[in-house]
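After the structure tokens below, expect a handful of questions from me.
Only one protein chain is missing; all other protein chains are in place.
And then chain A:
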Amino acid sequence: MGYFLIRRTVGFVLTLLAVSVVVFAVMNVLPGDPALTILGLDATEDALDALREQLGLNQPLLTRYFLWIWNAVQGDFGISHSFRVPVSTLIGERLPMTISLAVAGMFFTLIIALTLGIGAAARHRKFGDWGVMLISQLGIAIPAFWLSILLVMLFAVKLRWLPPGGFAGWSDPVAAMRSLILPTISLALVQSAVLARVTRSSALEVMRQDFVRTARASGLSRRRVLWRHVLPNALVPIVTIVGMQFAALVTGTIVIENVFYLPGLGRLIFQSIANRDLPTVQALVMLFAAIVVTANFIVDLLYVVIDPRLKARA
């Protein structure tokens, strides 16, 4: 177990390093001169040189990479060119929005998908099963941004129950929650369509196994057999997909935050790319990658928590 933890932690750090190299390389190979972007096309050559010197753009690539990493580890991602404030400040302001969306989206995804998936497996080849399969097929086919536009048209424009977009800040929690309901549902519905199918097929696989018959023979109710015996054994594939979906939810906020005009990291990265704000884009891409890698790391640890047999092998 100890060995397993060390191995996975080393792998985790190495992956992040590899990601940082790729992010840095891509950002610096892309066309566009940050100094030119900042000062505009009319800037004199002297002013551009002075700014390049100030931004450290004249130093060798390798030096700049290590400086970036060294500062990033300490929480310093440089100064945003377009907002003229530290990138860490920008991230600090917008991270709660994106994390709230992703965590709430994941939460509802799990509730919807596990209920529908287990329910469909319990009604295998019956009406309820077909219904879940049909709806989830629709959910997979519908893109999140289109679904969110439909939801806005229904709940905000026609029924006027919820705001169509925008965010007034966290100071009024009720208003903040109301603003997040539609974006969360848009994220969760699409993801839960995939997860419900995975849950269903994984549960069906488990239900064929002998210990499920043993549980039934012990006089346990169907519900208890499903949730206490079948579901835990069906979790390994489910957790794998959930890890991938959490990453998809975090990156999915880029689209959703733009549809609903929410001040989160997704909207920030969109704006920064449009503004050629190199330090911000670089930091955000790195941050998104780190969230994805962390999600996979946690999934690896969860496998061992779920299945005691893996502990012996690990």
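In the analysis below, a residue touches a chain if its C-beta (ideal position, glycine included) is under 8 Å from a C-beta of that chain, and two chains touch if they have at least 3 such contacts; residues count from 1.
The criterion applied here is as follows: contacts and distances are computed from a predicted model.
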Per UniProt, and picking from "Aromatic-ring-hydroxylating dioxygenase subunit beta", "HEAT repeat domain-containing protein", "Peptide/nickel transport system ATP-binding protein" or "Deoxyribose-phosphate aldolase", the hidden chain is "Peptide/nickel transport system ATP-binding protein"
Of A:70, A:107, A:170 or A:211, the residue touching the omitted chain is A:211
Mind pulling the chain A residues that touch the left-out chain? 209-211, 213-222, 224, 229, 232-233, 306-309, 312
